[in-house]
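What follows is a single structure, and I will ask about it in a moment.
Missing here is one protein chain; the remaining ones are kept as they sit in the complex.
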């Protein structure tokens, strides 16, 4: 599976994310609009927020050495099919 | 928190918003006080959500016993001891408010009895003592709105609080002024207990905020039970006479006036935020023209360490909204990443059938620019509803056309409020109609009708023909 891009903004501005992911994003200071959601319609789950916040941390278990990640980089898709 | 204050948080008002805030703040290790000038539990426990539901249950039991004849169960003469009913209802209220009191003790929330008035932005006066706090949560709730010309005496002309005390015998002719949730809950109670009830509503539709189709089915069910509903009608004035209360009703479209006579008149025309005696200006807290103390998503007012929650903060004036906001305020104060970010706030009329909804109505969705699909499933096709003898109503689902995203669920029917659990979670989880349709729902349950409504969105309901 390739990386999941952040879903385009919805017309009404709503970001589709489950409640626990919204809470976690606030805790980690993550902007949900930048997170790639792995669910239908780009729905963001807790794993997506975690994956997103891992990007850019050198100790993160990245699949391959990549160019220094930028904050807005798309998160890798979680392994689990949804 | 700094040591120079008496409390980390002082909550003003012990209604559902306030007591949730106080308990959560205490759970998070803060030193908490909660001031209350009347009874712990607020409107909701004392004269709102709870006592109405007790009386609704009593009324439904009467109706249920009547319907039992359909399956061969009949009863001899039925007697209702109104004093005992009032007492039973009051007993439940006492148990619950006593429970909140015990929870305050157990969680070490200091209960301050009396009216809290701000002295400055870190000090309130309660009775003749003053207390300081690092943070305040204003949870002062709301009062019934008054209607000029109809003077509430809590006997023949009552507001919702007066209507909760049932006279014996129940009034023969009852008028509910206001066709909102409260008006219809009382209409249902009094109808089931034997009154002839009329409900008048100023607007063209009853239950503002609910989906038009749902309202139509709901109104039909109420009328079937004998409630007379007149929309676009207002009450100009009421005169108490020997033979009853003479009320002048006016058709607001035609201007036509007539006088009708009732034994009891309920004024249920909305509620107003309550800030009297609070002296908010002493703390520099903004109060709007309409009396609200608005707050942001963290429930902060314009003064950063003063929070506002529940009915006094904003519409809709509902207990579960107050509770959520209470938890958010407490958690924010404790440094947690909380926010009032609910996708939707459910609404319920606890009549029989119930009307319950969460999320956007079809019209609201269209107004917001959504292209929508809908799915309907009637309870007349539900085996479970038949066995419960309650087949009026339906589940209606509003879904975004391209994405299948669930936008709203509207239910008229038995136990509709129970089904909001699934609907509400689905909305918060950004579920699609397919997510619901692919989930096994136990048979035979009312919840299967939620499943079938989701299938109907895709024209694949099993127990109805999909146009």
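The letters A and B name the chains in turn, as written, and every chain counts its residues from 1.
Heads up, the rule we're going with is that contacts are C-beta pairs under 8 Å (C-beta built on N, C-alpha and C of every residue); 3 or more make two chains touch, one makes a residue touch a chain.
Keep in mind it's a predicted model, so treat the numbers as computed, not measured.
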| remark: Given B:14, B:54 or B:200, the correct residue touching the omitted chain is B:54
| query | Of the residues B:198, B:300 or B:320, which one touches the chain left out of the display? | reply | B:320
| What chain B residues would touch the chain not displayed? | 16, 20, 23-24, 27, 44-45, 49-50, 53-54, 56-58, 61-62, 64-65, 68, 70-85, 87-89, 92, 95-96, 99, 103, 106-107, 318-321, 323-324, 342, 344-348, 356, 358, 381, 383-384, 386-389, 415, 417-422, 424-426, 428-429, 431, 435-436, 438-448, 450, 459-460, 462-463, 465-466
| message | Even though one chain is hidden, which residues of chain A still touch it in the full complex? | response | 18-20, 22-23, 45-46, 82
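Keep in mind that, in the parts below, only the chains that are shown with their structure count from here on.
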| query | From the C-alpha centre of chain A to that of chain B, how far is it in Å? | reply | 37
